[in-house]
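With one protein chain removed, the remaining protein chains of the complex are shown where they sit.
Note that the chains are named A, B and C in the order they appear, and that numbering of residues resets to 1 at the start of each chain.
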Amino acid sequence: MTNKRRVCVVVTARPSYARIKTALQAIEKHPDLELFLVVGGSALIERYGNAADVIQSDGFTISARAYSLVEGENLTSMAKTTGLAIMEMSNIFLNVSPDVVVTVADRYETLATSIAAAYMNIPLAHVQGGEVTGSIDEKVRHANTKIADLHLVASEYARKRVIQMGEREGSVYVTGCPSIDLARLVSDRTPNLDFDPLGLYGGVGADIDFTEPYLIVMQHPITTQYEQARFQVEETLEAIRKIDIQTLWFWPNSDAGSDGTSKGIRSFREQYKNHKIRFFKNMSPEHFLTILNRAETIVGNSSVAIRECAYLGVPAVNIGDRQAGRDRGKNVVNSDHAADEIYELIKVQIAQKGKLEQDLLYGDGTAGQKIADVIAMHEFTTEKMLTY
Amino acid sequence: MTNKRRVCVVVTARPSYARIKTALQAIEKHPDLELFLVVGGSALIERYGNAADVIQSDGFTISARAYSLVEGENLTSMAKTTGLAIMEMSNIFLNVSPDVVVTVADRYETLATSIAAAYMNIPLAHVQGGEVTGSIDEKVRHANTKIADLHLVASEYARKRVIQMGEREGSVYVTGCPSIDLARLVSDRTPNLDFDPLGLYGGVGADIDFTEPYLIVMQHPITTQYEQARFQVEETLEAIRKIDIQTLWFWPNSDAGSDGTSKGIRSFREQYKNHKIRFFKNMSPEHFLTILNRAETIVGNSSVAIRECAYLGVPAVNIGDRQAGRDRGKNVVNSDHAADEIYELIKVQIAQKGKLEQDLLYGDGTAGQKIADVIAMHEFTTEKMLTY
Amino acid sequence: MTNKRRVCVVVTARPSYARIKTALQAIEKHPDLELFLVVGGSALIERYGNAADVIQSDGFTISARAYSLVEGENLTSMAKTTGLAIMEMSNIFLNVSPDVVVTVADRYETLATSIAAAYMNIPLAHVQGGEVTGSIDEKVRHANTKIADLHLVASEYARKRVIQMGEREGSVYVTGCPSIDLARLVSDRTPNLDFDPLGLYGGVGADIDFTEPYLIVMQHPITTQYEQARFQVEETLEAIRKIDIQTLWFWPNSDAGSDGTSKGIRSFREQYKNHKIRFFKNMSPEHFLTILNRAETIVGNSSVAIRECAYLGVPAVNIGDRQAGRDRGKNVVNSDHAADEIYELIKVQIAQKGKLEQDLLYGDGTAGQKIADVIAMHEFTTEKMLTY
Partner (left out) sequence: MTNKRRVCVVVTARPSYARIKTALQAIEKHPDLELFLVVGGSALIERYGNAADVIQSDGFTISARAYSLVEGENLTSMAKTTGLAIMEMSNIFLNVSPDVVVTVADRYETLATSIAAAYMNIPLAHVQGGEVTGSIDEKVRHANTKIADLHLVASEYARKRVIQMGEREGSVYVTGCPSIDLARLVSDRTPNLDFDPLGLYGGVGADIDFTEPYLIVMQHPITTQYEQARFQVEETLEAIRKIDIQTLWFWPNSDAGSDGTSKGIRSFREQYKNHKIRFFKNMSPEHFLTILNRAETIVGNSSVAIRECAYLGVPAVNIGDRQAGRDRGKNVVNSDHAADEIYELIKVQIAQKGKLEQDLLYGDGTAGQKIADVIAMHEFTTEKMLTY
């Protein structure tokens, strides 16, 4: 029997993994901590990129898998998936008996982790609270904050908001975001591409010459507007087609409406044979960031454009409302879901490439270690009260 | 096809019903609203008092029943019950297609209602947010606030807290608590007991002479300390035994640990044959309040002692931490879980009977109508953002 | 209030719909019956062909939808999907209060329908019991028989087997299989193709000239050998590629392992650009049978090859064990999962086209009406006992 704190981290989607990876490494190496990594939701599913494979090839041991994704391509299935995930998580926590559970950010199923831990009286640490975005993520994130006992936030802004929501000052720590740690590693390295993206990750569509300029697109459906998902992706596709620069397009994750997005993409691929886009399903976070670091501009509505790209100094065209409210640096311009506007702003941003300074808004690249240190030394309690 | 707003209210436990009953009546009668009443959780189960029967005998139609209580007498079963409840609620909301869902207060399963509504893009109204208590209820209540789109709070204090948590001012209304509406009806009536409690509700234990002074006890197990539930109930039992005044004891609800409490009570009943306690499982809210209004003092950890009894001017001995943080009036004194202290404070409070003034802290008795009016006219949206 | 029997039929997959469609029509028209159609499982999901859309365009009203498919691409998810389906079905049956529930054939999730009905004391009718196949279907089918109160079987052979399993003679009726009803309609009509398959159903791959000879392939993964799914589909693909006749390939359904099959097909499509195969996801049963009736030969492991094609006189190459044990007529030859053998047998069978007689083994084309009539007049009970 060891006296190490048993830390159970739950990863439920590909993007969440990038947001926690360096923390997982630091927890695993920490002399006072023992890591139990639970992988669930879309992170286990092939057509959402099977993050579990990436996680294992990164050397992590997966302690438990929680298959909880209820199919339905509609909003009801998000609710049901969350219900099923609570059941799965409560079983896993019963078996693992963790001293701390860590829930990451604001995807809908993260509330399942939070509820299972809180109702079982297990201290809950929440990573990346206190940010502002809108859409369902907004509700999920702040609900996680109100359930959590420890808050590991990315920025000073976030810290102030969490405290203003009524959390004890002593329970909130600014660690930066672990995704910036990966960005730091990537930006420290030689600028040459030291791997073969097409050989490793395949993808479908146009060939890409990585010695030439390229764009990156990541565009997720917005769940509260999911019927418009197809229209929205088509506007972006049209802008990219018109700009006629080679483009790496990353497949959206498993929210309701992803099928509207998928259909728009499939239809585009059948209609336009000579476009310069290559579609990818998944990539290891480091490889993705290496490619991102060299991109002319990132287009879409991913938070990567706002967070990692602030640190990396990569220009971004942020489309629509998905990131509304999120603290942002000078690398970002905003566009509506309109092909012409997107097209014009991409041209503007390409001109910024190489001219932007590093912005430490979301961390200095040591978040993983800070998170592990806080989890190791914080005095946990599951009792709390609004501070006002 | 009607243009009325379809309002789906979910009641999951006996005490929640008292907290919403007059709002249900006002919604049902409102010309612009249509009521869909969902009953679930312990409110359907015989051994927790089957609130569903009371609800129907009050003249309400139950639109759907959600059996979601997973047995287990432990904390895991609270989590699983919540997971199952999300699945049940999402099915029901899919069938009912409500324009608004109403979730009541802060029991653990109310988060299931909130999550199902929010993930299905249905506007969510939360009744009785912004209060402060501690224990798991505290986390649940504020998480409900962060998920809800409309806040119907009981007091000015609560309004300020909800706004401080980052909710838009325009989404928060002070309505008072519907439980006070019932208290107003009761206190307006003749002081004579116009029904036969023993004939109507049975109960087991000592005979009660309602023309003589009596106490009321309501003591719930505290989920984060559930192993102590038996000890806690035994301290109260001992104090009541010693005070030797006839007592009406109301059975606790379905939280984990209720079996510790139950065992303490059963053991007491077998050990002491000549005690003056009668145990009840359930009573209609009006009948309960009528009896409460005439009680010398209420003992235990129920919020009724703090809320309704403020309005009624009934003295209360509040035991332990369950109501810690809750705004309270002059009718309340606090005790530890210690038989002697409870005993002494009961004596003090009995002397206060008849001398306390009405306190409108939790409402003026018109909350139900106000809630219905707000739900009828509020412009709902499911998009929101932290205000800071 | 009507005195009609309320008949709840549950359809959980595309192939099940063809097996029950004419019975649904006859139940709907029957003066003594009222139809409640429940659609669940993969029948609701786009990537499995969304049978629900076909059902509605055929004029049926779907009374309830049960989203129960748990993703996982493994055997555990079949079990979990069944567990979730029981919960969904029990809710639906509670709301619908049917007098009879009808479960169709032998897919894994049909046991969910059977268990929910039986445990709720609702008489259960099972369609297509008494057949012999192997694989998990075999266990599911006979378990359905042992739970069901009424047996509507396709053939005299099946009747004997159901009775030998201990069911009362009076509870077993030979109705034939409703899929043969559709085959009869199709074979009665003019041999000209009166619709445009490519315009209606799209599909991807080679163009098809329907005035020229063509093959049909339907090959499902076998769940108890699911790791071999990719190998098996590749052998068939190779045989089809070699025979070099235009081919309509129908996508497999949602069993575990379908991703092995899918991968084999995708890989083939990327490797061979000039093949003559067109891949379809779905087709209305009538359109499918019209095309099937004109095919040179059907290849794969679908029961259609053995059942409908017996009636239609279409030659079939049945591959592997999936249909082992099933009663078959002269139109069928068997092959291992070996490209060469499949190739040779396809050549043999093409020569049989037009020379086979109609075989009434699975019915005379009036099964739907017979099923409705039996359900309308049978005296149901939920009590039964083994007859020996």
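Note that in this section a residue touches a chain if its C-beta (ideal position, glycine included) is under 8 Å from a C-beta of that chain, and two chains touch if they have at least 3 such contacts.
Since the structure is predicted, the reported quantities are computational estimates derived from the model, not experimental observations.
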By the document's definition of touch, the residue of B:72, B:213 or B:325 touching the omitted chain is B:72
Full-complex touch with the removed chain, picking from C:14, C:30, C:80 or C:276, is C:80
Checked against the full complex, the residue among C:13, C:45, C:69 or C:112 that touches the missing chain is C:112
Listed in rising order, the subunit A residues that touch the chain left out are 64-65, 84, 87-88, 91, 94-95
Across the whole complex, the chain not displayed is touched by subunit B residues 44-46, 67-74, 76-77, 80, 84, 204, 259, 270
Residue list for subunit C contacting the dropped chain reads 75-76, 78-80, 82-87, 89-91, 93-94, 108, 111-112, 115-116, 118-121, 132-136, 138-139, 142-143, 145-147, 161, 164-166, 223-224, 324-325, 382-386, 388
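In this text, only the chains that are shown with their structure count from here on.
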Taking shared numbers over all numbers used, above half giving same and below half different, the subunit B and subunit C interface sides are same
The pair of chains with the most residue-pair contacts is A-B
Rounded to the nearest Å, the gap between Cα centres of subunit A and subunit C is 42
Per the C-alpha centroid definition, the whole-Å distance linking subunit B and subunit C comes out as 52
Subunit C touches at least 2 other chains through residues 84
